[in-house]
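Of the protein chains in this complex, all but one are displayed in their positions.
Right, subunit A next:
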Amino acid sequence: MEQLANNPADGATAYNFAYLDEQTKRMIRRALLKAVAIPGYQVPFAGREMPMPYGWGTGGVQVTAAVIGPNDTLKVIDQGADDTTNAVSIRQFFAKTANVATTEKTAEASIIQTRHRIPEKELREDQVLVYQVPIPEPLRFLEPRETETRKMHALEEYGLMHVKLYEDIARHGHIATTYAYPVMVDDRYVMDPSPTPKFDNPKMNNMAALQLFGAGREKRIYALPPYTKVKSLDFEDHPFEVQTWKDECGMCGAHDSYLDEVILDDQGNRMFVCSDTDYCAERQEAGHRGPQHHDQPLGNASREKAAE
């Protein structure tokens, strides 16, 4: 299906290039230019209804539609994976409406749309990372009124956010926020990095690629230009830390990537695998093996055990 749609002769002709009409794209593009000029500030935009429900990446899709050109190569990931429903359907959407090439390889993509992960492979200057954002306002759960949060951003009044992190420490002994961990952008705006695991926060700092964020339901666009200072909020005596695992990836043996836990049976057996499927596949192609890979003696043993 995807290969068919990549053939220019089979492209959908009933739509404008990349689905949105030109006036909508111009409106989104103007918002994007303001967003890169004011890093971390949420620019309101006239978000359109997209042919998918809110929560499925309507914001990211609109940003991608405004940015993508006929020579781009698109990669879409959902929690790091190229092969999940959300990623596959968005990739097919643009293959169909924009006739663009698609890929699952991070290095080959010029635009990467992501739901809640940043690829493990370091991104380059000629790449654009588009985030799907559910709730763009980092202060929303602390202050529900938009009029108030807007004022708080205007006055740089972020004390409440520090109180929230402090309460984590008071109750749990450490900062218990593990995803959507708030960041300070260029020493001015507190920004929600979208629900990426905090493991990915350090990658945002001084990234070579342009990062664009689209929230479709909330109708906000924000951005991080390349090489922008992005600091995760913390305290001197409780510095920001990312998650670490005692285990390695069961398939490729990686110690440095973000791992998903997979329950294998009802006997308490489990394994960990890289959340970034392309990173894991690339390592396996290069010959790296984890203990549960089917090439491995233990991997076969556990499979036979499962078959019994």
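We adopt the following convention: contacts are C-beta pairs under 8 Å (C-beta built on N, C-alpha and C of every residue); 3 or more make two chains touch, one makes a residue touch a chain; residues count from 1.
Following the convention adopted for this analysis, contacts and distances are computed from a predicted model.
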(request) Tell me the UniProt name of the left-out chain, picking from "Phosphonate metabolism protein PhnH", "Fe-S cluster assembly protein SufB", "ABC transporter permease subunit" or "Peptide/nickel transport system substrate-binding protein". (result) "Phosphonate metabolism protein PhnH"
(request) Write down which of A:A37, A:A176 or A:L264 is the residue touching the left-out chain. (result) A:A37
(message) Tell me which of A:R48, A:R150 or A:R289 is the one touching the absent chain.
(response) A:R150
(message) For a quick check of understanding: of A:P202, A:P226 or A:P291, which residue touches the chain that isn't displayed?
(response) A:P226
(request) Provide the residue numbers of subunit A that touch the chain removed from this figure. (result) 16-18, 22-23, 25-27, 29-39, 41, 43-44, 66-70, 150-151, 153-155, 186, 188-189, 208, 210, 223-229
